[in-house]
Each structure stands twice: as structure tokens, then as C-alpha cells.
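With one protein chain withheld, the remaining protein chains of the complex are depicted in position.
Coming up: chain A.
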Amino acid sequence: MSMTTPSVGSQTPRAEWGRVRASRRTADKAMKLIATGFTFLAIFVLFWILGMLIVKGVGGLSLATFTQVTPGPGSEGGGLANAIVGSIVLTFLGIVVATPIGVLAGTYLAEYGKGSQLANLIRFINDILLSAPSILIGLFVYVILVEPFRGYSGWAGGVALGIIAIPVIVRTTEDMLRLVPGPLREAGAALGAPPSVVITSVTWRAAKSGMVTGILLALARIAGETAPLIFTALNNNFWFSPTLSGGVSNLPVTIYQFASAPYENWQQLAWAGSLIITVSILLLSLIARRIVRGSK
């Protein structure tokens, strides 16, 4: 209302406007500062964790870490050889279980099911499994594979990790197949190829790098999982049996058991193991992200 006659009442409105603007500017500046501060706090925590691993873990790394087995209570020295190999075996087993199921299910959702009611339901349930607590999957595998067969085994551990990996692979496979342009499929079909051949030799081939990324991400996801292994593969301080029956040593559970143990060499090994596992997982996810960005 004072806008019409600036010459008469100019003093008060201008002062008022100035005050409002100042407070708005302060609010803006404050919020910007807070948002920036929060971001740097999160980054700081990441580097704090990495720094801690390097400071405490590098000291425990030596040739023996990779050649000797985990030490028993009270014994000197020792390494993580059996735990590292066990972790690789279990993770590999998980991926072997999950890849065919995950890729085929993702293919169904993207190619056959598409908009069907059932496909939508499966997609929804898959998204829920994607963030389901891994401890529940460990319990599930305990109930179906450990209890009936009366014993912990590497197979149960591998299956548990596989179940965690499946939703990741289903999701990425479907997303990547959806990026493949329709005309490519039509061109294949026009040559007389049945759907299965179009999918396997046209669509899959076009989406290959994306699908590999999904598998890498699944690998990164399960490599550090601890909770499901406590109920399935457990752990031991020796070389595990080649049949994978009984406990299979692995890095995460070894870290869990060694970290707060009263023996100094155990703690050293827990830190070395933490460093190894974290560096491998971060590298894996960085590589996977690089591939995704490259293919886009």
C-alpha cells in the first residue's frame, strides 16, 4: 500500500524491507553454511574411518598375514590366510548362486513380464528384499540349511550371501535391460529370431557392461557381510575342509571374534583384516561406478 507514494512514506517501508531482507539473507547464509558443514562432516567421517584403518591396519600387514593361518588363543604370530581364502570362496559361492537366478529374474521383469500385475508384485518384493536386514537372511538359512543338516557349513554361508546378492542383481539387470532401445529387439525379431535368442544374443549383449556392474555391486555388498555368516559358515582357526562342511573361516567373522579379544596379535590381525576387506570393497564399488558412468 505504501508502494504508490514512495516520496511520502519512503523512510519506514524501506527500513522495514531492509530488515526483512537482512533476516532472509541471514537465514539463507546460515542454511547454506549448515548444509555445507553437514556434507563435510559426513566426508570427514569417511576419511576418519579410512585413516583409522590405515593407521591401525598397516602395522599388522606382513607376508605372514597372507601365508599363515589364524592363531589359536594365546599362541604367537599367525596370519589371515585361511580367513582370506575362505572369504573369497564364500563370496564366490554366493555370486555363483545369485547370478543365474538374479539375471534370469531381472530378464523376466524387463522382457517377459514388463507391465503385468505379477511382475509389478515381484519388483516390489525384490525392492523390499534389497533392504531387508541381512541378519534375518542368516536366520532363514540357519533354519533351512544348518539346523536340518546338524552343522554349520560353507555351503550354508554361500547360500546366505547368495540370497543377499540376488535382489541387487535382479534390480540392476532389469534397469540395464530397460535401457536397451526397443528397435534393437525388433531388428532381432525381424530376422526371425525367437524371443529367447533376441534376449540372449541381442539384449544381453547390449546391456553386458551394466549387468557386469550389477554383479560387481552385489560382490561388494556381500564381501563384508558378517551377521549372516555367524549363523551359517561360522568360523574356525584352521584350514577349512575342501567339502566346506563344518565351520569355514572368513574375514568378517574373524574380525568380529578377534577385535575385542584379550590377545594383542588377534587385535593386530583384526585391524589388518579390516583394512584388507574395506580397501577391496571400496575399490570394487569404485570400479563398478566407473563402469556405470562410462556406459552412460
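Structural remarks
Basically, a residue touches a chain if its C-beta (ideal position, glycine included) is under 8 Å from a C-beta of that chain, and two chains touch if they have at least 3 such contacts; residues count from 1.
Here, contacts and distances are computed from a predicted model.
Between the names "ABC-type polar-amino-acid transporter", "histidine kinase", "Phosphate transport system permease protein" or "NAD(P) transhydrogenase subunit beta", the one given in UniProt for the chain missing from this structure view is "Phosphate transport system permease protein".
Among A:A156, A:V180, A:I255 or A:L269, only A:I255 touches the chain that is left out of the view.
Within the complete assembly, A:F140 is the residue of A:F66, A:F140 or A:Y263 that touches the hidden chain. Although one chain is not drawn, the whole complex shows that of A:V170, A:A233, A:V248 or A:L269 it is A:V170 that touches it. Interface with the hidden chain, as seen from chain A, comprises residues 24-25, 27-28, 30-32, 34-39, 41-43, 45-46, 48-49, 52-53, 56, 100-105, 107-109, 111-113, 119, 121-122, 124-137, 139-140, 142-144, 163, 166-168, 170-172, 175, 192, 194-197, 199-200, 217, 220, 223-227, 230-231, 234, 252, 255-256, 259-260, 270-271, 274, 277-278, 281-282, 285-286, 289.
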